[in-house]
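Missing here: one protein chain of the complex. Every other protein chain is in place.
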Amino acid sequence: MNGNRVLGIVFANIHEEALDTLTAMRTMGSVPFSSRFRLIDFPLSNMVESGITKIGVVTNANFQSLMDHVGTGKPWDLSRKTDGLYLLPPFSIGAASIWGNRIDALYGNMNFLNQSKQTYVLMSDCNHVLNFDYSKLFDAHEESGADITILGVKGKMPKNISSVLCFDKVDADGRITEVSLDKDTDDEVFYSCNIMIMKKYLLETLVTTAHSKNEVSYQRNIIMSNIDKLKIYAYDATESFVGTIDSIQSYYDISMSLLEKDNRKKLFASPISTKERDDMPTLYGANSSLTNSLVADGCIINGTVENCIIFKGVKIGEGTVVKDSILMQDTVVGENAKINCVIADKDVSIKDNVELSGAPTFPICLAKNTRV
Amino acid sequence: MNGNRVLGIVFANIHEEALDTLTAMRTMGSVPFSSRFRLIDFPLSNMVESGITKIGVVTNANFQSLMDHVGTGKPWDLSRKTDGLYLLPPFSIGAASIWGNRIDALYGNMNFLNQSKQTYVLMSDCNHVLNFDYSKLFDAHEESGADITILGVKGKMPKNISSVLCFDKVDADGRITEVSLDKDTDDEVFYSCNIMIMKKYLLETLVTTAHSKNEVSYQRNIIMSNIDKLKIYAYDATESFVGTIDSIQSYYDISMSLLEKDNRKKLFASPISTKERDDMPTLYGANSSLTNSLVADGCIINGTVENCIIFKGVKIGEGTVVKDSILMQDTVVGENAKINCVIADKDVSIKDNVELSGAPTFPICLAKNTRV
Amino acid sequence: MARKNNVVAMLLAGGQGSRLGVLTKNIAKPAVPYGGNYRIIDFPLSNCVNSGIYTVGVLTQYQPLELNDYLGNGQPWDLDRQNGGIHVLSPYEAIGGAEWYKGTANAIYQNINFIQKYDPEYVVILSGDHIYKMNYAKMIDFHKKNDAACTIAVLEVPWEEASRFGILATDDDDKIYEFAEKPAEPKSNKASMGVYVFSWDKLKQYLIQDENTEGSANDFGKNIIPTMLDAGERMFAFPFKGYWKDVGTIDSLWEANLDIINPNVDLDLSDKSWRVYSRNPMAPPHYIGKNAKVENSSISEGCEIEGNVDYSVISSNVTIEEGAEVLYSVVMPGATIKKGAKVYYAIIAEDAVIEENAKIGEIPEKLENPENWGIPVIGSGATITKGKYVEPGVMVKSGEEV
Partner (left out) sequence: MARKNNVVAMLLAGGQGSRLGVLTKNIAKPAVPYGGNYRIIDFPLSNCVNSGIYTVGVLTQYQPLELNDYLGNGQPWDLDRQNGGIHVLSPYEAIGGAEWYKGTANAIYQNINFIQKYDPEYVVILSGDHIYKMNYAKMIDFHKKNDAACTIAVLEVPWEEASRFGILATDDDDKIYEFAEKPAEPKSNKASMGVYVFSWDKLKQYLIQDENTEGSANDFGKNIIPTMLDAGERMFAFPFKGYWKDVGTIDSLWEANLDIINPNVDLDLSDKSWRVYSRNPMAPPHYIGKNAKVENSSISEGCEIEGNVDYSVISSNVTIEEGAEVLYSVVMPGATIKKGAKVYYAIIAEDAVIEENAKIGEIPEKLENPENWGIPVIGSGATITKGKYVEPGVMVKSGEEV
């Protein structure tokens, strides 16, 4: 895939309702994940590794942490004179101009689309954690002669987010012939990851038409209603590691699933870049005991840690036992505390002797800066 | 001035009412000026040349062109891991959160101020065109022991913008003892350029106090009302070239005044950086005739040009005569046209044989993309 | 469908360029100013990035300071990258001793490790002394399609000039069957432009073989290409059409400069889809004064022009005072032509000063003896004192006062 041919669009704010406390002060894209990343690192790195050189990040409210994180795009080598990273907030601020939905957001950025010289557009949200070489998707798209090719996976239907498309019938050659939206089922389905590629002019046409008819649902009005008119193909990415985050619970489960070596191998198969902060290596003290855990740089571990995801700069005091938990950046746990099934957001501080216990099916979520 | 000690704050949107058509789709900071610059280039370059390494650009609505222009801050060497350029739009979008005034804007960015490690703050708007080494201001501020030091110039009172402070009485050592706001006079006055330096904690205190009392005027409530309580000093910058843009007319006059060599020497005494676009040199055809004009790169001139400011990529056809005009980027004038006292914004297109004539005291202003 | 970095470009910028005389006394040839806003190296570098090649090694050992300085972190060419980007490769010392680059092929040989790090499929070899706009991506596609080991860009030159070039004889399908360096009786008029695409595995093999060959000059044209041909490798000639000029001599550099203001020459520098990038001098706009007369010329930013300029290329930050006259000349950045001075058919290098009423060169028609014709060159920082006459063809050394 010659990167000059494909424009990347990342939607940073989609599905924030699913993560509640974690997205109270940030976009979906800036939610911390897997010890040292943010969710947007995955679509950005996938795009860049596939050769894409121009990416627009569509954002809405609360984009300060996102702006801090992606900054000038340097970590992804997107700090360029020509092309590179473009942050696309709603520039003209007024009552009606915050992107209400995906069609609005795309329509509001029509100028950005028009002025980009690329022939194709590849769009992605931030709630699917995966490592995928989009040039495969591009090749499949080219070979099949499809108008739109959508990446999908087979698995349990995501329940807590809306507008999830299921590919109910797919031809032998990959063409989708029947779809449904937000299916109520516990069976395994073939559902869309909302990562799709098409010609730029097609997207421009579809969005302009939908906008002029005052249509509001990208999935319903652009994809579903065109299923007969356009050649819409599915690309099955089930073999890759794909984590669909649709709730705090799935965020927790997907995080924990990376304690399995196979999953890690798949998710970090090609480099995932992120903003670095130059921490020292993690130091383990004389009485530390750590098992089955993922740990980033900059931590000082003096206690016992089991089945945990530990982010940068976490400090765990002597005598403390942390199990089945996710501790985000710079969380500090004092001495002799007991922590069980907890998700602690950035800069949480837990005093000596505190006991906190959730369940694997109900992790306790502590908001940023909480003092316990 | 050790740049690490002073934080720069640039207000990109202040006084846009004065420039009307030129700021319809852009901030004051992104108004093109003097063939190849934008107004924000002056405060940014002055700050960087004075050694400042962290600058926050406070912006409000319409900041897309500003974002395009300042981008990652590379032209000013402000693309850094530590410090550098920070764009500060109103991140949390809601009815009440667009900065209504300077106090609001500063209060809304209190986090940015708090988290900056610098001891001093230097603030500047974008409507004063000048080249000034702020380390002189810093030194004077340190020597006098002032709480606040404000850069001022002696000249005619700017009339078309509000909240202009006059230093009515200044002690021999520079302390301001009497001030007035928006004086109605045609005499020469000593007025504030609204470029001022103070300790960061002082600004934080003043703004927090004013905000808590629901005060809205920075000049009235923060400067004027503290004239007795704080040591507020004036620094006279009259010897530098200072152009105060308060209207289309003054924009035109200041632009034209740079046809004088002395003014150019002063305004370009130290480098003014800007975003480059890699144009070829300007080509002059066999029948071109150009006198007393400033021209940027990338133009193709085949006609007659007199007393003009010509921006990048302008094309002027054979037989055309352009006088006393300002033609912004990529303006195209056909053949045998006659243009007199016109300000043409970007991408204006003027056909063959068109005649357009304003007066030096009433230049005609053509909005971006106008076709004549 | 390939990922990033499958192409690495290696730019040979090492030559001393002695035919450019005083112009290359202190700077490497690729750093010589050209066309008002550019330096020679801007052309191959811009070609690289416009062709999507973002990994470029610049091989240099001769006076690299100004060149290094000009290239800096690569930002003007969008080559300030985490992955790839621009790398200046000077000779270095290893255990077993230090070696300067012996020939073009040896220069690449000494940097095999650099190339190998990117594990590219293709390596593009370029030189730093040609002015042209070329899409290397198309050449690489051609190379791929032909399953070639090596592809050489060729330009059709007039038959009568062919014996001055490296000439390639090809089949109808562009396959090369013979290469002759400056042949007395050329078999074709396809001249090598010194632009090569190699499959990296092949190039590496022949570089190592050549390095181990006693008596080899370690040169691409003299050794690598003939050896590969002899070995029966698939080698193709990629036909290039468009402006191409070697600027290795004073005359050709002068001509190539004047070409940018010649409407009949096919060198469009205003094409926004193929920008030629350069490091910008951060100067104010240029000013043309009340009594100035400028025609058929190019003027760059930062100039102050009060005199007459015709058929000339005036680089950035040049001052031409009232009554001065510049005809058919190239004036490089920062030079000053004072009141009443005349500059005819000349090259004035950076920061040179031509004082009042001095005269540089002559209009050819006015020469008594046309044999004395030649472009005079005033070296960088040189001063020509008041009223002094510098004759055609004379070179004044950098920094000298005459």
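Note that the chains take the letters A, B and C in the order they are written out, and that residue 1 is the start of every chain.
Rule of thumb we're sticking to: a contact is a pair of C-beta atoms (placed from the backbone, for glycine too) under 8 Å apart; a residue touches a chain by one contact, two chains touch by 3 or more.
Everything quoted here is computed from the prediction, not taken from an experiment.
**Q** Sort by label and list the shown chains the missing chain touches.
**A** When the full complex is considered, the omitted chain touches A, B, C.
**Q** For a quick check of understanding: of A:A296, A:I316, A:I350 or A:L366, which residue touches the chain that isn't displayed?
**A** Missing-chain contact among the listed residues: A:A296.
**Q** Which residue, C:Q61, C:N135, C:S270 or C:N357, contacts the hidden chain when the whole complex is considered?
**A** C:Q61
**Q** Which of these, C:P33, C:G74 or C:G221, touches the one chain of the complex that we don't see?
**A** Of these options, the touching residue for the absent chain is C:G74.
**Q** Using the document's contact rule, name the residues of chain A that touch the chain not shown here.
**A** Considering the whole complex, chain A reaches the absent chain at 34-36, 74, 259, 261, 264, 267-268, 271-274, 276, 278-298, 300, 309-310.
**Q** In the full complex, which bits of chain B touch the chain not displayed? Write them out.
**A** Contacting residues on chain B, toward the hidden partner: 1-4, 49-51, 74-75, 77, 79-82, 133, 135, 138-139.
**Q** Please output the residues of chain C touching the missing chain, sorted low to high.
**A** 16, 25, 60-65, 68-69, 72-75, 80-82, 85, 87-88, 90-95, 98, 100, 113-114, 117
Methods note: only the chains that are shown with their structure count from here on.
**Q** Report the chain ID whose CA centroid sits closest to the centroid of the full protein CA set.
**A** The most central chain, going by mean C-alpha position, is B.
**Q** Name the chain whose C-alpha centroid is farthest from the C-alpha centroid of chain C.
**A** A
**Q** For chain A and chain B, what's the span in angstrom between their mean Cα positions?
**A** 40
**Q** Using Cα averages as centroids, what's the distance between chain A and chain C in whole Å?
**A** Chain centres of chain A and chain C, defined by C-alpha means, are spaced 47 Å apart.
**Q** Please set out, as single numbers or ranges, the residues of chain B touching at least two other chains.
**A** If we look for residues of chain B contacting two or more partner chains, we find 74.
**Q** List, in ascending order, every residue of chain C touching at least 2 other chains.
**A** 75-76, 277
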